[in-house]
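Every protein chain but one is kept in place in this view of the complex.
And now, chain A:
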Amino acid sequence: MKKVTVLLLLVMSFVSAFAQQTQAPVDMAEELYKSGKIYVVVLTIAIIFAGLAIYLFSIDRRLKKIEKEK
């Protein structure tokens, strides 16, 4: 009976194990979003890609012209 009680107590010790649920809060770029500076990032990248896209379209158009001549 004593052995069973001790065994039961040890087995139930899981009630104090909370390794999975409580996590330290993860640092995300809160300030960048709250201050609105994230839009600077987005705009920069959008401008770069817009430049690339215009470049590609212009090459494509020039090629089409040359191909039509032939």
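Just so it is clear, a residue touches a chain if its C-beta (ideal position, glycine included) is under 8 Å from a C-beta of that chain, and two chains touch if they have at least 3 such contacts; residues count from 1.
The definition used in the following text is that contacts and distances are computed from a predicted model.
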| item | value |
| --- | --- |
| Protein name, per the UniProt record, of whichever chain is missing from view ("Heme exporter protein C", "Spermidine/putrescine import ATP-binding protein PotA", "ABC transporter permease" or "Metallophosphoesterase") | "Heme exporter protein C" |
| Where the missing chain touches chain A, by residue | 23-29, 38, 41-42, 45-46, 49-50, 53, 56-57, 59-60, 63-64, 66-67, 70 |
